[in-house]
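Selected chains from the complex are presented in situ; the others are not included.
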């Protein structure tokens, strides 16, 4: 199995509801360093997993819908705890939609799996992995 | 599949028995930067993999039984080569016990798998992964 | 010259005023991984730059006044752009006050200089360095 990973980041504000979150119930924020891995069993005709230019572009575009925002004010996340693990799934699902509609090029139809890691600090990160 | 990872570290002394270890047969030591990943297929009601506060606390507690010690003098490791890979399994198994007894909270019953990585330097690390 | 550095982090929300900030004028947030370096020309009687336990504790305490908060609501920062470089100076100045009042132990009187780095992502960070 082959994979290719690209990295970008976003900077957001949010708050959590539930006693388990302690002081994180207050409005605060995070930088998420985002790593997206694309998996496929065989390389394409150019010896690539995916067009890295298109992959980086689409990742930046997906993140731009959340970047420099207060997620508490985003209708998509109303009433939702936007935890690191949940946001990893949001990024993965939105990229999966774009792969399906061809935004990463026709070669991307050979992709089988996607893993998205959001690093929230030097001591904590979360990953969501799904099939395509 | 979702995962959440937390990082901590421990500083230990030990020696190895067997010619394969070369100069590491002498008493020496290591800093192990320890990454523990918790896996589950669905998030809990708070949108979490695990209570990160409890997970970090329990990890620190597991490490404290080895931290600032000479492992050659620990009864648990008598006659054992405390290699990086073996210590990764020790940390994983001890955390698995705590998950079973509820120390990471009731939500942790949804966890399926655990992976523990011990980084011994910038050029070598070992991982042990197990089901719960 | 000797230095010792300790690392911690904080997660804050804030917004900026001024066109130069572009989309960062919206309420957003950041994880700051914070490195504090303490400098002195000679080590103390224990061969240390500073008591690393006290230094880490005081750093955590200084950060806790900002951690998990919206800096736009903090009276200390009213009408101020809480840029990464400005916050580095805030952390340094508050630690300098604590050194002066003895919170890092009597040995800390030998410290000459302080440098604080705030890493806001994998591609940007800021440092403020000052004498004591």
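Per-chain residue numbering starts at 1, and chain names A, B and C are given in the order in which the chains are listed.
Just so we're on the same page, contacts are C-beta pairs under 8 Å (C-beta built on N, C-alpha and C of every residue); 3 or more make two chains touch, one makes a residue touch a chain.
Keep in mind it's a predicted model, so treat the numbers as computed, not measured.
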For the entire assembly in this structure file, with 3 copies shown, the number of copies is 6
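To be clear about the criterion, only the chains that are shown with their structure count from here on.
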Intercentroid distance (Cα basis), chain C paired with chain A, Å: 30
Whole-Å gap between the CA centroids of chain B and chain C: 31
Send over the residues of chain A in touch with two or more other chains. 122-123
Quick one: in the complex, what on chain C touches chain A? 7, 9, 11-14, 23-24, 26-33, 67-70, 73, 120-123
Which of the residues in chain A come into contact with chain B in the complex? 16, 18, 20-22, 80-86, 88-89, 122-130
For chain B, which residues are in contact with chain A within the complex? 1-8, 37, 43, 46-49, 51-53, 105
